[in-house]
Each structure stands twice: as structure tokens, then as C-alpha cells.
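A single protein chain has been omitted from the complex, and every remaining protein chain is retained in its original position.
A, B and C label the chains in the order they appear, each numbered from 1.
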């Protein structure tokens, strides 16, 4: 029957995107994947993240998606962002090739600094490639209202990227989701 | 079979409504719509909003629904509302005909101003129609308790009008919702 | 088939209950009911509430459930409770027979007053029956931790007793919950 296939194929995409003078920023959650262990149970295999995608403006209200750079926030980095005080800063450093032979070639830094007067934050992404000798910078002013959307959406997404929504699903044999009797 | 049809038809409506001396206000979330893209996936087509509907009092506890005016809050405007400090104000300006030939004919303004003493806010909707020479005003005092309901309900609705609840639905082939094999 | 019946019968009950020296308090959400309108849609018929049930101690760790009194919090009263500042009070007055011939015979009052030092609140329920000349009082000290549980659980329950979880259910024909093809 086609039921399960339909469900499996119907992936949905939705972002929170803000367009500013020099760049655009898109935020979207990415669920963890689970792998089967013994007796049909499963546990988190690859952890979930919140994807922050930056891409540059290349003209009046024109943005070049091909030049995008991504930064994947871990649950603890999400915790840092949503608990940030109005006059507080934070910075995250990522090496996308960590623990591989390419370690240290690319350094990504995402910093969040207050705009002042509790009016929001600057989000700055720097991607330095020491081999290609490139240094890309994205800078996005995020208003208090936009940051409130991020804070609320990230707080909502956090238990889901941690996989906790899967843990607390009712798992009771006496709640069959469908009981066709044949 | 009738299963899917039943589900599709069973739309539910629920508002948070407050009736005050001069007008009534009803708040309700509206989900985004998704459209199919390649390979069965789908992405947000029309964004979700929170509908604010104002309609005037026309007598003692009588309100005229025919004279209603609506204001659709975007996710960022919802973010502005839920992060409002007790003594802070905000204002949103909408042109329902933006980017059409009628642009500028109707101007809607929703302002939120503190009642004072952290006791709530005034919500004021103004709808000016420059062609019809009309100017409608609705003014609703919202108590601290009522605003707490809005803040909580809007914070709950925000990830849903952004479509994030659809993104984080478990999409795993090994969780068939029902697998009747015939 | 028995499927829908099983689902319909499987009602679940869960309370948050605290036992104190003179009385016990149990808190539980109660969903709104929906009624069908045209074309299969439905809207809220009877509003949801949060039930607060008080019953007295009649000995050492013995409580008499037969002598219970209930107070049903509306969404706005829930909003009042969850937005209460540490040194703030609130009071709700209910007449269970309002708009009937018995109006005014029974008066219920629930007051919430700070314990001091941000250490929690006193919840006091008074039920006065002017016909039966009875006056029942329940007084429960609620610690900061217990109130945090109530605040969190009530914030969670609020959109559900408002029926908003029903509004934002995905209602898309292309997500059949089960597609048995015969």
C-alpha cells in the first residue's frame, strides 16, 4: 500500500529568513536521525542542529544563494543564544573538518553582539579558509522583534533537535493508531 | 474510503475574544500553506499569520460583526508583540494592496501602547481609506491578564505559523502511521 | 470496526496534586468541546478550563474527597495566574449559577497572595452559600517550586483549553493519516 511511502516522502521545509542591506540570514531546524538498536528500539544517531545560512547581497534586494555559508548550531549553542541577556555577547567557533586530515584549514566563527539599547544583536559569520586564502564575512543586524522570533522558535525547536519529542511520544500498546480488524 | 476526506473536512475554529466598551477583539492563528516541490517534498507557499479582528460596539453589549476590520500579524510582528516590555510601545503599518495598482489607497495601522503601571496595553487599529474618505478607529484596552493569554498563545502559535512544526514532524519510513497490509 | 470507539473511550486523567496541612489541591486541564458547523468544520462550543479542586484534611495525612470544592479557571484567569509577579496578588469571583434563577446564592472566591520573600503564594478558596448558610474555606501554601510547576503546566495547557491546538493541526488533504486502499 502507498500509505507509509506517502508519509516518508512528504518532507516539509520552512525557514525564518531576514533580508538586510549586506546579507540575508535563514534559520531552520534539522532533526536528529535515529538508528535501530536491539529489540526494535532506537537511539539518536546523528544529533539535530539549527542551521544558520548566510548569503550575501549582490545588488539592490538581490542576494546570491550560490555564495551561501552555513553554521550548524548544536543544542548547547542554541541554549547560549536563547539565554543571552540584552547586553551580552557570545561567540561560537567551528571547524567543519575537525578530527579529519583537513582539520584547521577552515575556521568558522559566529559572533552575536548587542546593537545597544536592548534593540537587538549583530550576527557576524566569518569563514576563513587558510588553504584557499579566502576570508568571507557576513554581518546581519537582527532587531529585537526578529531576535524574539528566533528565541521563541529556537526554544520550540530545541527539545526536537535533542530528540526529546521522540522520547515522550506515547508508546503504549493500548493506543493503537489504527486498528483495522480483518 | 472516507478516512482522508473526513480528516480534510474537519477544520476547526477557535479564537481568543475580548469584549470591551467600544469594540471587540478576536485573535486567531492561521497556518501557512505548503506547495509541493520536487520528489514529494513541500515548502511554505503562503506564510502563516495571526489574525487580529476588531469590530465595533453598537450598543450595550452589542457588537456589529459586519463592520469588522482585520490585521494580519506576520511572524516578526508577533515577535515584536511577545517581547514587548511593560512600558514599551510598538506600531505596525500595513497596506493591503501593496505592490498592486491600488497601493496607498488603504492604510492600516496597529499600535500597542502601555496602559501605565504595567497594567496592560491599549490596542488601536486605524484603517484609512483615501479613496472612500473613511477613517475607522478601534481602541481596546487589554488587561495584563489578557495580554498574558495573547503572549502565551502567540508564543505557542509562532512556530506553527512559521511552519516549523511541519519541519520537525518525524519523517521516518520506519514509523508508519498505519500499515494495513491487504 | 472498533478503531474509532477505542480511541473515543481511551480518556486519560492526570492531575498535579499537592497535599498540605489543612487541605489538598489538584490541578487539571479540561479541553473545550467542539460542535459541527456547516460543511464539516467545527468551532468551540463549550470553552476549556483549568479545574482547581480543593478538599480538606480531616486528620494526619487524611483528606476527605467528598467535601471537595472546585473552581474552574477561564483562559484569562489562567493568564492572570501565569503572569503574576512575585509580590503581586489576584482574586477571581465566580457565581456557579450566574444568569439562572439561583444567581447570587453561591459565591466562590479564589485569591492568590504572596507568601513573602518570593517564596510562593497562598491559594485561598472561599465558598459561601447564602441559602444553606455555609462558608467553606480552603487555604493552601504553594511553594515557589510548586508554583513553577503550575505556571509551566498552565502555560502549556492554555493554548489547548483555548482550542488553538485544534486550529493549527495540519489540515491538508495530501497528508492522509491512513490510506487503506481497497
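List of remarks:
Here, a contact is a pair of C-beta atoms (placed from the backbone, for glycine too) under 8 Å apart; a residue touches a chain by one contact, two chains touch by 3 or more.
In this text the structure is predicted, and so the values were computed from the model without any measurement.
Between the chain not shown and the residues C:84, C:123, C:140 or C:157, the one that touches is C:157.
Check C:37, C:58, C:102 or C:148 against the missing chain and you find that the one touching it is C:148.
Think of the hidden chain as still there; on chain C it touches residues 1, 3-16, 18, 28-29, 31, 33-34, 36, 42, 143-149, 151-153, 156-157, 160-161, 165-166, 177-178, 180, 182. Within chain A, the residues in touch with the undisplayed chain are 32, 34, 37, 39-44, 75-80, 82-83, 90, 155, 158-159, 162-164, 166-174, 176-180, 182.
Just so we're on the same page, only the chains that are shown with their structure count from here on.
Copies chain A and chain B of the same sequence differ in orientation by 90 degrees, per CA superposition (steps of 5). The distance from the centre of chain B to the centre of chain C, with each centre set as the mean of the Cα atoms, comes to 26 Å. For chain A, the set of residues touching two or more other chains reads 1, 3, 6-7, 10, 177-178, 180.
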